[in-house]
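One structure is given below, encoded as structure tokens.
Omission of a single protein chain aside, the complex is shown with its protein chains in their original locations.
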Amino acid sequence: MSTTVKTEVGGMEHFHTKPELNYLTNGHSIRSWLLTEDHKRIAMLYLISVSFFFLIGGLAAAGVRYELMSPAGNMMESETYNKLFTAHGAVMVFLFLLVAVPAVLGNFLIPLMIGARDLAFPRLNLLSWYLYMAAGTCIMLATLGGGVDTGWTFYTPYSSMYSNSNVSLTLLGVFLGGFSSITTGMNFIVTIHKMRAPGMTWFRLPLFIWGHYATGVIMLLGTPVVAITLLCVIFERTFQLPIYSPELGGDPVLFQHMFWFYSHPAVYIMILPAFGVISEIMTAFSRKRVFGYHMIAFSSLAIAFLGFLVWGHHMFVSSQSMYQSVIFSLLTFLLAVPSAIKVWNWTATMYKGNVVLASPMIYGIGFQGLFLVGGLTGPFLASYGNDIHLTATYFVVAHFHYVMVGGSIMGFLAGIHFWWPKMTGRLYNESVAKWNGLLVFVGFNLTFFPQFIVGWMGMPRRYHYYYFAPEFQPYHIMSTLGASFLGIGFVIPVIYMVHSLFKGERATDNPWNAHGLEWNTSSPPPTENFRYKVIVTDDVYDYDPVAEHENDMQLAGGKA
Amino acid sequence: MAKSPLSAVHDDHGGHHIHNNSMYVKTALTLAGFMILTIAAAQIDFGHMISKQYGYWINNLIAVLIAVVKTYIVVLYFMHVKWASSLGKLFALLGFFFIPVLFSVWTDFYFRQHEPVAHWYNNDYVESATPRIIGATDGAKIAPGEENTQNRIPKSVW
Partner (left out) sequence: MSHAAHGDEFNVLKFQYEDMDQQNDSYIVGMWTFLVTEVMFFGMLFLTYSLYRANYQNDWFTAHEQLDWKLGGINTANLLFSSFLMATAVRQAQLKDRKGVLLRLAGVLACAFGFLVIKYVEYSGKYEHHLFPGPGFAPDVTHFHGANLDHVQLFFGLYFAMTGLHGVHVLVGILVIGALAMMWFKGKKIVTEDYVPTELVGLYWHFVDIVWIFLYPLFYLMPNPSVGSGGGNH
């Protein structure tokens, strides 16, 4: 099972690396990290900063959840509550979900998987991290220096005319974050088009790459639209340039159109890379070529394209024309097809596979379960009539958390567990990781499943209290309890991952016995990624269960 | 198989043609001609000439069409897309292809006129909108419970 023709080449003079050095040990100064152009180091920078912002967003979520334990809302002022849920939403969406999988795993793995020495534009890659940090600084300053109370959607005219909180600074942060996203997307697209190793044809690309390609397209086409839309709100607040002002004849609903024109495809920026991760994990731990490779690859592109045609389903009750809503409702149902293709194919991959329940697979299966629930509640909300009842209730909240947390974050965790030995060269404690996967799964369902029920009963989202319906309280208490488990479930990996850095067992080049170019280089990889010239000669996911089985039999026979 | 998989990456080369100066001059002159045409076309009152109802739109259509043709010429010749690799052509087109998708927002505003609810959409809604608050700036302090009226400007000023 060889993937590459290994020809040793001498003289990688550019890197000045000794053979025993890897990308982590090649330079220890702070400068060598902060001014690095190495995609692997930038990915590590992203990993650290993303984790930090996840902590902030998580703390805000904890505040929201504990407040909702009581129907009277007696822990904080309504205004504080508004600022907390805005902080949770804005930080999680703009500083965590949009960045986590593509900028950490994508950055690290795309060049490794296609056999390139780096992304096409390494300096642009570094710039994107700095833009991201600038965005994070702006949003943090705005949040800690008084907060924002518009919600992460910044709907006009509230955001442009009435809110006296730090809206402009937050919007500036989102604007900068958008440019970080655009540069990442540009880099991915050009890299995937132009930097593939000889022999790495389009249909030999791992599905992780296909997912990131589709993500890059969305980043490229959607992000500028929201950037200018939010910039217009900044204009309106600072220069009083009327763009959406209803009292002058402007249309605030246009803001919603433009916002969701990006922000609906943005949820595919969050989930498509996670789809890629899961495709890799499903095939690697089923010891079997992924079922329907082409269909999964094309469904990624179909999601990227169709994702641009469904934004109106966020606006069923915000004075969008009802005829338009009917069209959007139909198109939204259409989007279920490519998503379902993926889930079917992963299931079919596991079917009759030699399933190994390693920790990444636990998270991966957890992803499938949660994404299934999140995905299947989508059609409830896509139905125009049904959605009138469910709009802005906890049903919606539960739905998008199932997709975003259950999908994107589970995918992120699965990916981190899968590639951690490659990224750091260390093995974490496998059994703790497995039990933690279970804890996250259970905690997650305990948090968000009650929200489906309470939302269906009519609990509105973004409400500070619900004294008018005290019968909702048990569901909220369940949810808060689950959130506590979930919080613990997110802290434990940090502990055992960091522990593994110092005390972990050294990983071999291919600890999972997986297939793919990234497993052919050393763990952690050298700065130049491959110490030999990469030529791809065999197909993607070339798992051979028969040969493995015979090998196992021989080993067993040898022992006996 | 026309080409082996080993040549997958480096199969197309971008244009390195060095064009004659005359090509650039011709392109610039064409563009200048279109610029004069667009100014001239704006002077023609198609409402008078052709149709009272659609004349205005004919004017607009001509203006936008000329702009599109000019863009096409600039992209093709000045930006060398005519000689670019097929990948270059694809990405040169992608943005322009997606503009119509963005403009599908128009359908909403078109359909709103046919909403079965009376007065759902008319130009009078300006009156029903709330007065603008000037100076809703970051960090301004409004005491809890107090209505934010301090910066309200009477409608007549506007």
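When the chains are written out, they are named A and B in that same order, and each has its own residue count from 1.
Quick note on the criterion: a contact is a pair of C-beta atoms (placed from the backbone, for glycine too) under 8 Å apart; a residue touches a chain by one contact, two chains touch by 3 or more.
Just so it is clear, the model here is predicted, and its values are computed rather than measured.
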### Task
For the chain that's not shown, point to the residue among A:Ala227, A:Val290 or A:Ile362 touching it.
A:Ala227
## Note on the structure
Among the options A:Phe235, A:Trp435, A:Tyr465 or A:Tyr496, the absent chain makes contact with A:Phe235
### Query
Pick from A:Leu254, A:Met322, A:Ala340 or A:Met478: which residue touches the chain that isn't shown?
A:Leu254
### Query
Which chain B residues would touch the chain omitted from the figure, given the whole complex?
9-10, 12-14, 16, 18-19, 21, 24-25, 27-28, 31-32, 35, 38-39, 42-48, 52-53, 55-56, 59-60, 63-64, 66-67, 70-71, 74-75, 77-80, 84-85, 87-88, 91-92, 94-96, 98-99, 102-103, 105-106, 109, 123, 126, 134, 153, 158
#### Entry: On chain A, residues whose C-beta touches the chain left out of the figure
9-15, 111, 116-122, 182, 185-187, 189-190, 193-195, 220-225, 227-229, 232, 235, 239-243, 245, 247-251, 254, 258, 261, 528, 533
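Everything below uses one rule, namely that only the chains that are shown with their structure count from here on.
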## Note on the structure
Rounded to the nearest Å, the gap separating the Cα centres of chain A and chain B is 32
### Query
Across the complex, what residues on chain A touch chain B?
77, 79, 142, 145-146, 157, 160-169, 193-202, 204, 220-221, 225, 237, 240, 245-249, 251, 254, 257-258, 261, 308-309, 312, 319-324, 327, 535-536
### Message
Using the touch definition from the top, list the residues of chain B that touch chain A in their complex.
### Response
5-9, 87, 94-95, 98, 101-102, 104-105, 107-112, 114-116, 120, 123, 125-126, 129-134, 136-142, 144, 148, 155, 158
